[in-house]
Every structure is written in structure tokens, then in C-alpha cells.
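Have a look at the structure below before the remarks.
Yeah, one chain of the complex is gone here, protein chain that is, but the others are all in their spots.
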Amino acid sequence: MALAFEILGIVLIVLAVLFVLLFIIYFFNLDMKFMVYVVAPFLEKIYDKRDKNQYV
Amino acid sequence: MRDLKYLQYFENLIQVANNELIVQEKAKGKICAAYVCENTPEPLFNLGNCFGIRLSAPNTGSMDIATYYMTNFMCETARALLERAIEGGFNFADCVIAPDGCTMINRCVENMELLDSMGEGKENFFFEHMEIPLKADENGVELLVLQCKNHILKPLSEKYGIDVSDASIRRAVAEHNALCRLIREIGDFRKEEFPRVTGYEFAVLTLATYLCPKSALMDMLQETLEEIKHREPDRKKARARLLVVGSEMDDVEYIKLMEETGAYVCADRFCFGSLPGRNPIELTEDEDALVQVCRHYTYGGQCPRLMNMEKVYGRKEYVANLAKEYKADGIVYNQIKFCDPWAYERLMGTAMLRDDFGYPVLSVDRPYNIRSSEGQMRTRVQAFIESIEIKKLQKGGEGDGK
Partner (left out) sequence: MANKCEKLVNEKKRAGEQTLGALYSEGKVRRRREWRGFKDTMYDFSRWLYIWSIMIDTSMGKGFVKGLFRYRWMVNYLAVPHMMDKFTIGLRDEALRMTHVAMNYVAKDIALTVKRCLRGDRRCGNDTKLSDQTVLVDENSMAAFMMGFPTLKPLQREVPTMFAANLINQYSAIHYIDVAQQFGMPGDVCPMPETEAGISIEDDLVVMGRCAVQVNTTCDGSLMGNGLIAKRLEREYGIPTFQLVAPMRHRMEDVQKYAAEDMKAAIAFIEETTGAKWDWKAYFEAAKRVNLTTRNRLEWLDINATPYPQFVGAVFCLYNDTNYMGNSGRSTVFPKMDAKIMKLVHQGYERKAMMAPEYRHRCVVWGVQPQYVIDMLYWMMQCWGVVPLTDMLSMVIKKEIAEEDTPENREQAYYDMAYLTENMIMRNHTHGGVETMVDELWEACEQMNADMVMLWEHMACKALEGMHGQFEEQARKRGINLVWVSHDLCDPRVASRQAIRDQFNQYMRTVMREEPLDPTIEVITDNNAW
């Protein structure tokens, strides 16, 4: 029983931490900041380098 | 070459919208039906006591009022026509019949109507807007027949008592064909190595057939044809033979400008030109004349609004065939500034004529009145001609331009 409570407690703590982390990401717009300053420039470099088949 | 006897007379005719021949015909009590697009079956305006005039605004200067109504992003043809209508320059017309050929010409005529710019004191004056086919197929023919009945024949008959019978249409087509054959016969001289008619002269004659009552021109055109037949051509080759392709082109100064740079305009595939506008309409006895006329316009039209792919590819093939037939060294694709259909057609035509058919192509947009940017256009045409000459030199001969 004690073990079950311990596991439940750990699960609740993990969920709480996850919630707090996700909420921080959400509220401070960290998801978009990561995308715009890290992922997008990386992808754009790839697009610029790609061979193109431009044709009307 | 010696000047053509009637050239100056024709030049004067196309300098004013309400020209001398219109005044003469009106004085005889005839009805003037004005129209605005190559997609409207022309012979239907020349029935009985009626004659058709394609609206044009020669010597356009300021377009300030039209620009207020339609902004400066609208095609200059549309704005020039509206401006002229507001100025009262089209008051000779007894009706205006406009197809929804393109958005801008449609808006132009709607503004004319909303502003009551025409028809003052004319009890029977009317505006009609009609749909025209978007594809060259039998469904399109059926549509055009219905539209012509409802928006051309019915109002002409009801308002002005015009005879719109099958026999009347056949008579009008016969007259139309006679004029077309004259123009095409004159135009065929452009295929010669040393042509007996200049591109400019031919443009003046052809344009007059759109802007004047046709019946009043026939004798002079016939005489001009005879004169050209016996004319001694200059024995000097042009620097390049050019085929001009484009939309509403009722400014002969543009052709003159090209020829002043040493080019020869050997063929005219534009909306006020002879190809395909002056192709005769072949009628048979086993079908209504109206249906046959509509079929001619539906299948024979080269307007970019015809959007089925057979026509999209076919228009470029048509231009390539003309270039071959008229021995063009290069093609000039031109578009009136702010014209959407020709913006795309020009892009695609330029690419296909170059890539698929191997012709040198000059792709330009131009103002309605070429005088407003003559220098720029002259430079571009000169550069194009030089590039053709260099290509010829590099090939070591004077091929067909390919």
C-alpha cells in the first residue's frame, strides 16, 4: 500500500513538474522562440542550398 | 516606297473616336452599336440599319477622372475608355454591348453606365453585359448563341427595330468576309522578302476596319489593295522581321516605333490586329448562321481567357505557326500595363516560344499610349533587334530565326 502511495506520489510529482515546465514554455512563448531562432534558420539554410528545377 | 493614296486619310480617321465616317453614317439615320472586346461576334453589330464600332480612345492624355473611379492599378485601356466616355467622346454610340471578357473592361463599362456617361437624350440607349465562353467547346458555343440572342439581337431588335433574321446575319457575314479577305490579301504581302506594304501601313488599315463603319471603307480598301499590288517595294532588307503578339493594341505608333528602329512588323496577333480578327467566317446552309458565327468565335478566339488546355497550348502553337508562315526572326509579346490575363499569357508565351519553339522573344509591358514612354520602348526593341542580329551572325547566316 505504502509502495502504491509512493508511486502515486512520484507520478503526481512528475506530472506537476511536467505541468509547470509546459506552462512555463507556454506562457513565456518558449516553443515559438525556439522554433523561430533555432529550427527555422537551420531549415532555411537547407532550402537555400537545395538544387532547384525551376521551369514554366 | 511611294506613299499609299489613302494612308493619310486612314491615319486621320483613327485619330478621333467619333471619326468622319461615323458622322456620315449617323447622318444617314443609322444606329451605332459600340462594343469593347474581340470576343464579341462582330458581324452581329452590322445587321440591317446598324453598324458596329469597337471603342477606342486615340490620343489619350490625362486619365485622372477614370483613375479616381478605378485607381491607377487598372489597365490603361479600361481607364482610357472610361475617361473618354466621361469626357463625352463616345456620345455617338446608340448602345454599348460589353462581354465580361476581363474584369477590367467589365468594370470600365459598368462605371460608364453608373456614371450615366453616355446616351444623354437618347431614349432607346442601352448598356448590355454578356457572358462569353471560358472554354472552346460546344457548351461554349451554345452559351454564346444564347448570350448573343439575349444581349445583342433582342435589344437591337426591340429598341431599334433592327432585322436580326438568319438572312440578315448571312448578309452581314458576307460583308464582313469581303472586308476580311481584302485585309488578309493586303496582309499576305508581308510574307514577301521585300514587302510591298509596311507593318505600320497595314496596322493603320486594319485598325480603321475596327473603328469605322465597314461598308464605308470597302471601296477605299479595294483601291488600296490594287495600289499595293502594283507597288514597287524597297529593295532593302529589314534588320529583323518581328511578329507582335498581345492584347488591346489600338496604337499604331507602337508599330511605327518598332519599324523606325529598322525592324519590319510582319504579323499582328493582337486584339485589334488581323490575326485572327480578320479571318473570314465560313458559313454553310445546313445550320443557323448565328450558331456558325458563334462557333467561329468560340473555337477561333486566341484570347487568354479561354482556359482549356488545348487552347492554352494551342495559342502558343498558333503564334509559332504564324512566325513560321510570316518568316519572323523574333516575337514581341506585349501586355498593356496592369492587364492580368496577358501578364500570365506573356510569361507563359515567352517561355514556351523560346523553350519549345526556339524563337527569340522580347517580353514587354507597355502603356496604352506609347508616347508616354516611347524612349524606353525604343531602347528595348533596339536591343532585341541587335540580339537577333548577333544570333544571326553567330549562326553565320540568315536562318528563320530559330
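As written, the chains take the letters A and B, and residue 1 is the first residue of each chain.
The definition used in the following text is that a residue touches a chain if its C-beta (ideal position, glycine included) is under 8 Å from a C-beta of that chain, and two chains touch if they have at least 3 such contacts.
Quick caveat, the model's predicted, so the values are computed rather than measured.
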**Asked** Which is it among B:Glu11, B:Glu87 or B:Glu142 that touches the chain not included here?
**Response** B:Glu142
**Prompt:** Which one touches the absent chain: B:Met70, B:Ile97, B:Val244 or B:Leu283?
**Reply:** B:Met70
**Asked** In the complete complex, which positions of chain A touch the hidden chain?
**Response** 22-23, 26-29, 31-33, 35-37, 39-40, 43-44, 46-47, 50, 52-56
**Request:** May I ask you to list the residues on chain B that touch the chain which is not drawn?
**Result:** 68-71, 73-75, 78, 100, 102-104, 106-108, 110-111, 114, 129-131, 133-135, 139-140, 142-143, 146-147, 150, 304-305, 307-309, 312-313, 335, 337-338, 340-341, 343-348, 350-351, 363, 365
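Following the convention adopted for this analysis, only the chains that are shown with their structure count from here on.
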**Prompt:** So what's the Cα centroid distance for chain A and chain B, whole Å?
**Reply:** 62
**Message:** Could you list, by residue number, the parts of chain B that touch chain A in their complex?
**Reply:** 347-348, 351-352, 355
**Prompt:** For the complex, which residues does chain A have touching chain B?
**Reply:** 56
